[in-house]
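See structure below.
Removed from the display is one protein chain of the complex; every other protein chain stays in position.
Chain lettering (A and B) follows the sequence in which the chains are written, and residue indices restart at 1 in each chain.
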Amino acid sequence: MPQNLAGPEEGLAMHALATELFPICRSITGDGVRQTFDILKRYCPNLETFSLKSGEPVLDWTIPDEWNIRSARLIGPSGEVICDFADHNLHVVGYSEPVDRVLSLEELQPHLHSLPDQPDAIPYVTSYYRRYWGFCIPHSKRAMLQPGSYRAVIDSTLAPGELIYGEAKIPGESEEEIFVSTYICHPSMANNELSGPMVTTWLARWIASAPRRYSYRIVFVPETIGSIAYISRNLAEMKKRIVAGFNVSCVGDDRVYSYLPSRDGNTLADRAAKHVLAHIDPDYIRYRYLDRGSDERQYCSPGVDLPVASVMRSKYGRYPEYHTSLDDLTLVTPAGLQGGLDALKRCIECIEGNLRYKVTVLGEPQLGRRGLYPTMSTKGSAAGVRSMMNFIAYADGTRDLLDVAEIIGTPAWELLDFARKLVEHGLMEAVD
Amino acid sequence: MPQNLAGPEEGLAMHALATELFPICRSITGDGVRQTFDILKRYCPNLETFSLKSGEPVLDWTIPDEWNIRSARLIGPSGEVICDFADHNLHVVGYSEPVDRVLSLEELQPHLHSLPDQPDAIPYVTSYYRRYWGFCIPHSKRAMLQPGSYRAVIDSTLAPGELIYGEAKIPGESEEEIFVSTYICHPSMANNELSGPMVTTWLARWIASAPRRYSYRIVFVPETIGSIAYISRNLAEMKKRIVAGFNVSCVGDDRVYSYLPSRDGNTLADRAAKHVLAHIDPDYIRYRYLDRGSDERQYCSPGVDLPVASVMRSKYGRYPEYHTSLDDLTLVTPAGLQGGLDALKRCIECIEGNLRYKVTVLGEPQLGRRGLYPTMSTKGSAAGVRSMMNFIAYADGTRDLLDVAEIIGTPAWELLDFARKLVEHGLMEAVD
Partner (left out) sequence: MPQNLAGPEEGLAMHALATELFPICRSITGDGVRQTFDILKRYCPNLETFSLKSGEPVLDWTIPDEWNIRSARLIGPSGEVICDFADHNLHVVGYSEPVDRVLSLEELQPHLHSLPDQPDAIPYVTSYYRRYWGFCIPHSKRAMLQPGSYRAVIDSTLAPGELIYGEAKIPGESEEEIFVSTYICHPSMANNELSGPMVTTWLARWIASAPRRYSYRIVFVPETIGSIAYISRNLAEMKKRIVAGFNVSCVGDDRVYSYLPSRDGNTLADRAAKHVLAHIDPDYIRYRYLDRGSDERQYCSPGVDLPVASVMRSKYGRYPEYHTSLDDLTLVTPAGLQGGLDALKRCIECIEGNLRYKVTVLGEPQLGRRGLYPTMSTKGSAAGVRSMMNFIAYADGTRDLLDVAEIIGTPAWELLDFARKLVEHGLMEAVD
């Protein structure tokens, strides 16, 4: 596995690519998604795209028509532009059907969306499965609208087409896989969602940069319908191979760390996530599976039962800017993205190294004659030796690395360093 | 199972019948018990009585002689009546042997019982297995007694006879049984004991009012010796059939709810009781089996090992009026009785519906196209849908209804409503 976790320049690079992708109008289908994949393929190793036709049944659902939008404007009684899709793609309700109508303010109201509590924000609204059209505007602007004739123009198409998803497979020594899923269906929003594909892409680059024990299955799907479609095509293989998985969402701001378990709650992915976050940020927020809201809803559903947990910064639905125009690239920062990436790297490092270790001698080994015991004890060295002695004391071949690391309160990645040293001296062996 | 749980008129009816039964002098044997069963049979479906002869061995015990009392008076030095059995049957120690003696106050004292801390209450005292006689009077009255000659007259008989218990069997689809036991051996006291036979009788009426999965074995026994006698006659069948049981005692005042576990502590009866009480009254009092004191002492004894828990209002021994004349029908109220009954109905509803449910589709079902997802979300509807989605998310056929209800924090009876709806739409099935 790659060793170098530090990389502040990764945060900068992720932020830069997010800036390029931000204005594209993504949805669960359409040209915005194609355009996004064209760009992502330049960065993410082995990324390929696949498509399903509108009308194709997937599990309990059906692939919807493809939506594309070229322009949209809402024009006021005096001909003034109330909002223009060209200014911000959140101004149009996602999957709005085409319209060109003149309406009174009263008739228009059911097609307007705003947030009284966040009067300057444009809300994010979609209507994928009920035909509808609408505009989203700041509440401060809506409150000023005068009675009169409004013209609503949306130049969109809703027609049979395809749903596209991306998949990057990175093979390892074993056919067993670590699964990473992120989603790619939200227009101009940064924490939810661009942070997800950014961190996933850079995670893939890091994984591919060195040999690895596990194979990796990394997917970029439109949320819900995309994960359902992916499962419907790949379930048997996924159930056979995946030993741990992460849904990568909301990993870009720099306020908190949080964790949402798989339904099982104690899979390898959960154990790694809880261990890593406890050492990175002991105050990280522990959500329950009852707080779920992203593609774990599909991956962990009965009969699918995949070991998929979420490591996040500020969780969807729990930060004020969520699903508004305020979720932008000032909220998401290079440091925030780097923190999200580093946490996931640590999780993968823990899973890759999660073997059962066994000491090769009975009783405590005599570390002194091997130069493994400090002759002069200083405060730091003593703590290090103590951690190594604790590792040795619990290395009985019955507990895996994460278990031992939890018991002795030392990060698993520090134990991996001890393990290398002790294996070199013939004092320890991996028994998996 | 019957659906309608609400019934404030049940509380009133139970209170009325308790008022009729209150003055009867019940004991572990005797005519008071016969008289009580004659009345109960008019209300409790399928109730039959059985008897055991004095001297019959039952487990480690022997059926005692039958006790009957006609009258009793304690007369003071000036011929004044200190107390009269006709005024309150607690005035005589239960199982007092016959006496007609003149004694000095000093000789009388070992035969008097009163409560210094509750000077106006008549205490409840019995001496079933040691021959004795005595009077119970308010401490305020005892303190005024003057030296002189007292005449103690108790016109009672202690002679071979029989011990009577009642049993009501209500058959269901399965031979497996839910067991309900209450006791019928205390003279004029209301929470401990008349609330027990009242709630048990109305529970039996409710059970019999609609089809049911389980069969029901409902018994009215004198406490301790009666449950021992019942076990000695029915143990093999009880062990084979009973899946859950409740000892119904102290279910009539309106102050608190409380729970006392079976010895095992986690039987189906315990799980239902804890689930129901947590939703009815999150502050309900959790006793331990070490706090036991009623017939669970026999039902849960080693080798008997029945799954019998207690759902109570103010527990015996833990409220000030316990075992005194203050435990009367002002303490026990229609609302208190109704609350006790409703809690037990909920328990039985939970056990009757406690199947393992399994969703029939992979991934989340598309509720929208089935009209199961609200198109306009209001606060209440959202919480309801969320509970239904949580139910679906955990309905993997491995956990029973109570387990799922505990995990998602929703009352099991609400999940039963969802289950009916989802089974109708072909989205869920019971796998038991």
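General remarks:
Assume contacts are C-beta pairs under 8 Å (C-beta built on N, C-alpha and C of every residue); 3 or more make two chains touch, one makes a residue touch a chain.
Treat the numbers as computed from the prediction; the structure is a model and nothing was measured.
When the missing chain is restored to the complex, the residue among B:156, B:215, B:258 or B:298 that touches it is B:298. The residue from B:189, B:231 or B:250 that touches the chain not shown here is B:231. Here one chain is not drawn; of A:227, A:314, A:333 or A:390, the residue touching it is A:390. Think of the hidden chain as still there; on chain A it touches residues 358-359, 361-366, 368-369, 375, 390, 392-397, 407-409. Residue-level contact of chain B with the missing chain is found at 59-61, 129-130, 224, 227-228, 231-232, 235, 263, 289-290, 292, 297-298, 300-305.
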